[in-house]
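Let's look at chain A:
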Amino acid sequence: MDPVIFLIQVLNGVQYGLLLFLVASGLTLIFGIMGIINLAHGSFYMIGAYLAFSLVRLQGNFWIALALGIVVAVAIGAALEWLVMRFLYQRDHLYQVLLTYGLILIFEELRSLLWGDDVHGVAVPAGLDFSIPLTETLSYQVYRLVISLACLSIAAGMYWLIQRTRLGMMIRAGSVDREMVQSLGIDIGLLYRLVFALGVALAAFAGMLAAPVSSVFPGMGNQVLILSFVVVVIGGIGSVKGALVAALAIGLADTFGKVLVPQIAGMVVYLLMAAILLWRPQGIFGRA
Partner candidate 1 sequence: MDRQPRSLQVLLIAGVIALAAFPLVGEKFYIQFITKIMILAMFAMSLDLLVGYTGLVSLGHALPFGLAAYALMFVSPEAEGAGLGWSLAAAAGVAALASLVVGLLVLRTSGIYFIMVTLAFGQMAYYYVHDSKYLGGSDGKYIYVRPVLEIFGWKPFDLENHTHFYYVALALMAFVYLTIRVLLASPFGRVIAAIKENEHRMRMLGFATFRYKLVCFVLAGALAGLAGWLAAAHDGLVNPEMLSWHQSGQLLMMVILGGMGTPAGPVLGAAALKLLELGFQGWTKHWQLLLGGFIVLSVLLIPRGLAQLFEWKRRG
Partner candidate 2 sequence: MAEPALRTQGLQKHFGGLAAVNDVSLECHVGQLHAVIGPNGAGKTTLINLLSGDLAPTGGRVELLGREVTGLAAHRISQLGVGRSYQRTNIFMKFTAFENCRLAAQARLPSSMRFVRPAARYREVNEAAARALALAGLGARSDTVAAELSHGERRQLEVAMTLATSPKVLLLDEPLAGMGAEESARMVGLLRTLVSGHAMLLVEHDMDAVFALADRLTVMVSGTVLASGTPEQIRANAEVQEAYLGEGDE
């Protein structure tokens, strides 16, 4: 393979993987800390993209739209946790699966009501709408690099938050022993609401970032949902580090799979997952 094409594929794979990481890290935090499986997580990604579309259409500036979108996403996350999710903590996983499946249906229909079923586009933000030439014929979109950088900075921010702050310590403690944390006087209800809102915001933010390159369409949450579950399982439930490694692996596997073995391109990611789970059933960084 031509080295420049190889480079492009690597960059694409990494960018795809990093976006997946944002979504999956929210999922793994929510599941690892609160023990909730949330099938509707893909819907937040979709909501993010649609929010970006509307907010950009409203006032034109992509970055302001991003900032506003994050605020809205956090609000949605907190409200959803308070209204519905907090009744699920002690319930069997199956009921969480069932309820969040119902949420998927609701979000899909709300999206249809508010935005219709057409495909929309979001313009790449002004100033970033150019490409870096790599050879005479090939170039790479700068915005895609920006996406990767944004995701990496968030990953760094999450590392700092979880490993270096009091909040992070409470999060880590809450994932190991809920009652213990409660008896220390920490308001676990508030903590969970925060974590859930954070997870929602991460997924929505990924959707917002992705909108200019992937466009905004119904059902965009579905594929992301399944893949982020695959990421969480391969990486190990509750492990953000694992989610990063797994997401990158999947991003690269999927990208190279489409180029090298197009006949089975759709299966590659799942083959990878099956292989890893058979070797290490708890995921790469999962606790046995």
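Inclusion criterion for the candidates: all candidates are chains of the complex that A comes from, given by their letters.
What to note about this one:
Here is the rule we go by: a contact is a pair of C-beta atoms (placed from the backbone, for glycine too) under 8 Å apart; a residue touches a chain by one contact, two chains touch by 3 or more; residues count from 1.
These figures come from a predicted structure and were not determined experimentally.
Every candidate listed (1 or 2) is part of this complex; the one in touch with chain A, counting any copy, is 1. Residues of chain A that touch candidate 1 in their complex: 31, 37, 39, 84, 87, 91, 93-95, 97-99, 101-106, 108-110, 112-113, 226, 229-230, 233, 237, 263-267, 270-271, 273-274, 277-278, 281-283.
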